[in-house]
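Missing here is one protein chain; the remaining ones are kept as they sit in the complex.
Presenting subunit A:
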Amino acid sequence: MADMAAEEQTLQGEQLNGQIQSPADLRMAVASEGVRPAGAPIIEVEGLTRHYGKLEAVKGISFEVYPGEIFGFLGPNGAGKSTTINMLCTLLRPTAGRARIAGYDLVTQRNKVRESIGLIFQDPSLDDRLTADENLRFHATVYGLPAAVSKQRREELLKMVDLYDRRDQLVRTFSGGMKRRLEIARGLLHYPRVLFLDEPTIGLDPQTRLHLWSYILNLRQQKQITMFLTTHYMDEAEYCDRIAIIDHGKIVALDTPSRLKDMVGGDVIRLRTSDNAVAAQQIKEHFGVEPRENKGELVFEIAGGEELVPRIVEKVTARIASISVRRPTLDDVFIKLTGREIRDEEADARELMRGFMRSRRWGRR
């Protein structure tokens, strides 16, 4: 499987150019009109590396993003997502490697890169003692928009994120979702060609997350803007045109969500029995797959899972307490590639902490 991932990775780009290989792809192609990889890449990354002292946070990653794409970086906490995004937006100097954004070199043409990109940070970066409009106005000034242009765009974007009515209120009175929307409006104010979003929905409740995503998808439709985002939410990665799965600073797979899921090799079956050792042995014998044991359950992937359930029940002599079949998710892809779940308990605890900090800082309601 690891070999396959490597092969997939080398094939990305040219191979994806305008090809449709499954109904799922077709659905995507239609849904995201005209945003399949096309033309020259707008982000080119080659061997990008970053060390923090002895720690190698990003280990020589390479990929390309095409104009109009929503490109996602999916990986657990500490995988190196933020480090990558901070390098691409010129906040961190790469230890090694090269990258071009909108044709400009990341290191030698830093100011040109900065003019071409917009950024939404993982942590809030609004001034909550200023009003919504003031936050935008300051941004416009710094990006050199003439007063008239600034005024017209502020109005346009505040309307787009439904905050026009609250433009003169202090940001500290806003909810977490409103603040995030304002940050998106701000990131777009100077009409960047690429918008970077680092965990855009972290710490938000599911409803707000969904709402925010409808903005992001709409935006792509309206502005044809290229988006590079990171997330460790599996379901969010599904919205992306292509995903790079990153673990321990390396890209372990890169493809469309549906094709990544195809890598799992069928449906995921979970089985709880009175004697897992015996059951595992019998499954291997009759179906040719070796189940893993995870938290007292046997887990394995097999094509056409639903039809196979009766036969599994028949062949396994150990008493079956429960059995479930489901379509593979990106989490399964991650397990397949790394042997771990993306959201381990430690990550959950850290995220909880971050959400807590965030709500304190933001006064989330």
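In the analysis below, a residue touches a chain if its C-beta (ideal position, glycine included) is under 8 Å from a C-beta of that chain, and two chains touch if they have at least 3 such contacts; residues count from 1.
We adopt the following convention: contacts and distances are computed from a predicted model.
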Chain left out of the displayed complex - its UniProt protein name, from "Transport permease protein", "Thiolase C-terminal domain-containing protein", "Aspartyl/glutamyl-tRNA(Asn/Gln) amidotransferase subunit B" or "Sulfate adenylyltransferase subunit 2": "Transport permease protein"
Selected from A:Arg193, A:Arg272, A:His286 or A:Lys315 as touching the chain missing from the view: A:Arg193
Absent-chain contact - pick from A:Glu46, A:Asp127 or A:Glu306: A:Asp127
Chain not shown, touching residues in subunit A: 17-21, 26, 29, 33-39, 67-68, 89-93, 111-112, 114-115, 117, 119, 121, 123-127, 129-130, 134-135, 138-139, 141-146, 149, 186, 190-193, 223-225, 361
